[in-house]
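Note that one protein chain of the assembly has been removed; the remaining protein chains are unaltered in position.
Every chain is named by a letter (A and B) in the order it is written, and numbering of its residues begins at 1.
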Amino acid sequence: MRNVFPPPSHGPLWANEPKRLPNWVELIRNYPFGVVGLLVLVIIFVASGLAHWIAPYDPLETNYANTLAAPSLQHWLGTDTFGRDLLSRVLYGGRTALFIGVSASIIGSTIGAMLGITSAYIGGWFELILERFLEVLLAIPTMILALVLVATMGRNLVFGIDFNLVLAIALPIVPNMARIARSQTLTIRRQAYVDAARTLGFSSSRIIAWHIAPNIAGPYIVMVTTFVSQAILIEASLSYLGLGVTAPTASWGLMLAGNAFNSALTAPWIVIFPGVAIALVVFSFSMLGDALRDIFDPKASAGR
Amino acid sequence: MIPGKTFIAGLAAATVIVSAAPVAAQGEPQYGGALRYAVSDDPANFDCHAANNFAVLMRLAPHYSTLLRFKPGNYPEIEGDVARSWEADPEALTYTFTLHPDIQFHDGSQLTAEDVAATFERLAFPPEGVISERIETFRQIESVEVVDELTVRFHLKEWDTSVLGTFASPWNCIYSSELLESNPSYPSRVVMGSGPFVFEDFVAGSVWTASRFENYFREGQPYLDRLESYTMEGQAVVNAIQAGQVHTDFRGVSPQAAERLRTALGDGITTHVGPSLTHFLVTFNSQSAPFDDQRVRKALNLAIDRWGGVAGLGATSEMKYVGGPLMPNGQFSGSDAHLESLPGFSRNIEKAREEARQLLAEAGQADLSFTLTVRDGPPILVDFAVFLADQWRRVGVNAELKIVQTPEWASALTNSNFVAITDIYSALREEPTEQLTKYISYDLSHRSAGRFDDPVLDDIWARQAVETDPRARLDLLRKFEERLMEQSYSLPVVWLERSVAMDAKLHGWTFSPSNFLYLDQSGTWLSN
Partner (left out) sequence: MLRYLLNRLMLAIPTLLGVATLTFFMLALLPGDAVETMLRADGGNPTPEIIAAERARLGLDRPILVQFGDFLWGLFTGDLGSSSWTGKPVLDEIMLRLPVTLELAVLGMIIAVVIALPLGTLAGIFHGTWLDNLIRIFAFGGIALPSFWLGMMLALAMLWFFNWLPPLGSNSLFSDPIRVLQQLTLPALAVGYRYAAMLVRMMRASVIEAMSEDYVRTARAKGLPASSIVRRHIVPNSLLPTVTIIGLEFALMVGSLVVIEQVFSLNGLGRLFVESVARSDLIVIQGIVVVLTIIFIAINLLVDLAYAAIDPRIRLGRG
């Protein structure tokens, strides 16, 4: 997932190239994929957010008389080995995936952005040490880093959500975001208006807050969107390996784990739907992310 | 009537061989072929005496002989393996074994009484640095005496009901005394025994290969040319059998998976189904609140709908039978009526749950919430915990699952660092004295997960161990169950079914309730 965002040195920033905000018709025409992605995401967010009200069953409610039932009118997506309603579990699983994905991505990106901006701004030893540290983190493959973290930190349940899991997924995002934020900041720092602000005697924190942060906002939003996909995939993989979300919480990765593979030939629905759900969400986030990139940084992603 | 007989009959009835394979093919063993089977894990080292995982035994058993063995085709009857015959004195305090005269180790040396003695001395009195995993089973052995080259005599301290089982245990592989002398821990690195197959190669994480031992002492055996056992994840096993990657997994598959294989392969698959000596249990930490209160423990016991659970879970998983601490419908279990009279085994679950709620309210724990520590191993262990949590949810108790890797689970168990913890117990054979060590005070048995101290329970256990009248012993066992379930320190919940699905070409293997037996493959053969 690295190098998704090209370095800004290719040309001027989006902010320097004023562009009339497109109205919705133009949006659809220019970014059909992005709009579709956004729509699907809105539907998924609403559906899983309201899972408590719209899910036909409690996702934990077992029914031993009706295990592995095929999709039917009572159970649109069928039931699993505990007789739990699959549709309800997919909806609640969406809540888990989105919550972990979005929060890990925001936490990782925010910490990364802050580190990146600070190091670029302060420079010196701080920058050097931080750079080395980030390089170390970048050198460990993402999945392996997340796995080592999950294994070492154990579980830490806060309101039923494993906070350590969120952190383990967020940490690999930090160095990626920090790099981008740093190079953006370096570019902006050289701009005349920042110099002007400095000559005017504004404090560093004020310059960062008023001049640098807003300029990072665009790339930040694009990266958060991109990292959500990565985070959701990692969550699914970790849960599949039994190191992520804890049973009986509904999670897409967990629904594919255990004996699902063995049961899949007789009850294919138990593996198809969770997989499709993951794919759909990640698909939508990628399309949205691409469109956002085009909107915020049209030059760097020429023609995408 | 002898209880053992009923058991065998029951077992025979339960062992359904679902196959249309021609019966005639069962008759005459054919030679040749390579048996491929799945094993769930790699051995850490190769020492049978130190190992405790049956995955290790699946690899090692074909390479070794034992003193006695469980008779193929006739579980739980015991016959001689390297011993041709044996006799005990009337008090059953000395056992004298006469060995087969022409037994060779794979290195060509002769197996003699010296080797048997050295092996059992290593087991009963392990030298520094040697681990004897089941050392408590040798507690009654006083000394081992080599009478002559082919005769070995064991002197016992006290009469021991389980001693023949110990002599027949597949864990007690006979090692070469000559090699042991130079290095007492040679077996952890070298596989050299007198079993039907010679070790060839082991690729960690992948495959263990063995070839036929031409000088195996049983005339005409073994039939197979080669053994290849593959290390593979449980999730992949059923698919592997269906695709013909392996012939079988001797541990068994879920009933649902077996059904699927039958549908897919029809005549191509044979299934052996029967009860297993493995059961799942849950233990409460009765040293601290809230489980130091017997009412709370009993309430949680009452809330579990065991009959409903096995009816549902049994359809898709191995969790198939309701039973107490001893195997249901076995040699030592009580009647169904007695079972149903025990707390937690009532058929009337609504009434039991009502009582549970009442007990919880009395104890001031109406909305109890606690953490259940669960080992992350085979998926079925997690399924079991999900089942428990769901049962308790129905009486308003919230059990949060804490699923941890085996090391953390093991350390929680040893250090009593849990509120409630699930556990699995597999026995080699039906032997109450041994099996009930899981359920007595920790002071008496470190195998017990509960840290309680219950002299009444311990006393019943100690009395049944030396009770010579079978009927009186059964009565004591019933008393044990009553006390255990009333106190609810540790709860036996479900007993598993073992269903071994195998390629119909595979014959001559004996099914038994234990995962640990009949793994030496001496009589196994493949038809063309």
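General remarks:
Throughout what follows, a contact is a pair of C-beta atoms (placed from the backbone, for glycine too) under 8 Å apart; a residue touches a chain by one contact, two chains touch by 3 or more.
Just so it is clear, the model here is predicted, and its values are computed rather than measured.
Only one of the listed residues, A:Ile140, A:Leu157 or A:Ile221, touches the absent chain: A:Ile140.
When the full complex is taken into account, the listed residue touching the unshown chain is B:Pro407, out of B:Pro90, B:Pro407 or B:Pro455. Check B:Phe138, B:Tyr230 or B:Tyr439 against the missing chain and you find that the one touching it is B:Tyr230.
With the whole complex as reference, residues 1-3, 33, 132-133, 135-137, 139-144, 147-149, 151-154, 229, 233, 236-237, 240-241, 243, 256, 261, 264-265, 268, 271, 275, 278-283, 286-287, 301-304 of chain A touch the missing chain. Think of the hidden chain as still there; on chain B it touches residues 36, 41-42, 44-45, 52-55, 129, 131, 133, 203-207, 228, 230-233, 236, 239-240, 242-246, 264-265, 376, 404-411, 414, 424-426, 446-447.
Definition applied: only the chains that are shown with their structure count from here on.
Our note on geometry: chain A versus chain B, Cα centroid distance of 46 Å, whole angstroms.
Remark: chain B residues 234-239, 242, 253-254, 256-257, 259-260, 263-264, 308-309, 311-313, 315-317, 376, 379-380, 382-383, 385-387, 389-390, 393, 400-405, 408 touch chain A in the complex.
Interface of chain A with chain B (complex): residues 60, 62-65, 67-68, 81-83, 151, 154-155, 157, 242, 246-248, 257-263, 265-266.
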